[in-house]
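A protein chain is absent from this complex, but the other protein chains hold their places.
Then we have subunit A:
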Amino acid sequence: MLNRRTLLGAGAAALAAAGIPAAALAADDVIKVGNTMAYSGPASAYGQIGSTIGAYIEMVNAQGGVNGRKIEWISYDDGYSPPKTVEQIRRLVEQDEVDLLHATLGTPTNTAIHKYVNAKKVPHLFVATGASKWNDPENFPWTSGWQPNYPTEGAIYAQWILANIENPKIAVLYQNDDYGKDYLTGLKRGLAGREDVIVAEAPYEVAQPTVDSEVINLKASGANVFFIVATPKFAAQAIKKSAEIGWEAERFLNNVSISVGSVLQPAGLEASKGLISAGYLMEVDDPQWADHEEVAEWRRFMNEWYPAGDQTSSFTVYGYASAYTLVETLKRCGDDFSRENIVRQAASLKGLRAPLLLPGITINTSATDHAPIEAMQLMRFNGESWERFGEVVHAESS
């Protein structure tokens, strides 16, 4: 008589018999790339990054894959919630047995899996966050950043301020967490011994309704430079308030909040005029790039492989350049797709030009430098769009 136990037992035996060779086979001709992304919840706008990378990989596979192998893109939704990220990454590593992780999104979410993936020795490459802690090859050799990190950006502003503003007095508004403090650290590093020009620092908490009171206090410090380290909502408030109280300071805005549509427009385009920030990707809407070969190529890709994607969003640009970096790294692995070799190749990119980076910016990594992009160009908001000025500023450590 068949009972439930024998059935289960038979099933498990069949799985055990069939499972092992199947997995080994898969490892031979498919490279499995895992990812977690916010496809739902408050940060779901970022989901386009994951969808763009997925579409890019589909295109690469259709063109024959990488060194004769197909790439499998397994991207799960974590809703930007660290506990969910942990769960999904475990699933990717232990059940899907991915070869590497690419562009996992978010600072708190990546922090939650940082130790785990390094203990498991899974390549944790080109994470989609700007925190500085991803560049720590000594303690976390399996992790690598991608975009310019926050301290780098802070340092670039500091250099410009020292070189261009007479008798600078800097007031800083910053979010009271890792992200805000990273910028402050970078700013101080860039001031290199002239930290005394920071005359006021005001932290704010994300739970606060407004930062009006902080902005008033910062103005009262008599500063002539106002550095806004804030996420979109608070950045918009700070821009609006500083204009409203007639504070005639040179205002710097962190790259996190440079979106014209979702920050500067709500804050008021007139109030936003004159803001300075820094970028590293092309603004594809900008007429000056309209005829650029890489932009045309990107548009062709978007139309054919990701027609639902938003061609005005910086996230699809980001995803495209990020996916290119991944595929290029895999190409350099030759025939050896062991995890060790993948990380080795990711840490030996020299002068790699990913499309849609601003001209003059390249990707450089080494065994002691896991921060791929470390150059930016300053830009000023003219009331309609961002205008780049000056040279590309390099803050490369390798």
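Of note:
The criterion applied here is as follows: a contact is a pair of C-beta atoms (placed from the backbone, for glycine too) under 8 Å apart; a residue touches a chain by one contact, two chains touch by 3 or more; residues count from 1.
Simple rule for what comes next: contacts and distances are computed from a predicted model.
The listed choices are "Nitrogen fixation protein NifU", "Aspartyl/glutamyl-tRNA(Asn/Gln) amidotransferase subunit C", "Oxidoreductase" or "Amino acid/amide ABC transporter membrane protein 1, HAAT family"; the UniProt protein name belonging to the chain that is not shown reads "Amino acid/amide ABC transporter membrane protein 1, HAAT family". Listed residues A:Pro108, A:Pro141 or A:Pro232: the one in touch with the omitted chain is A:Pro232. The chain omitted from view is touched by exactly one of A:Glu214, A:Glu250, A:Glu283 or A:Glu374, namely A:Glu214.
From the options A:Pro108, A:Pro141, A:Pro266 or A:Pro355, the residue with contact to the unseen chain in the full assembly is A:Pro266.
Where subunit A meets the missing chain, the touching residues are 41-45, 176, 202-205, 207-210, 212-214, 216-217, 220, 232-233, 236-237, 244-245, 261-263, 265-268.
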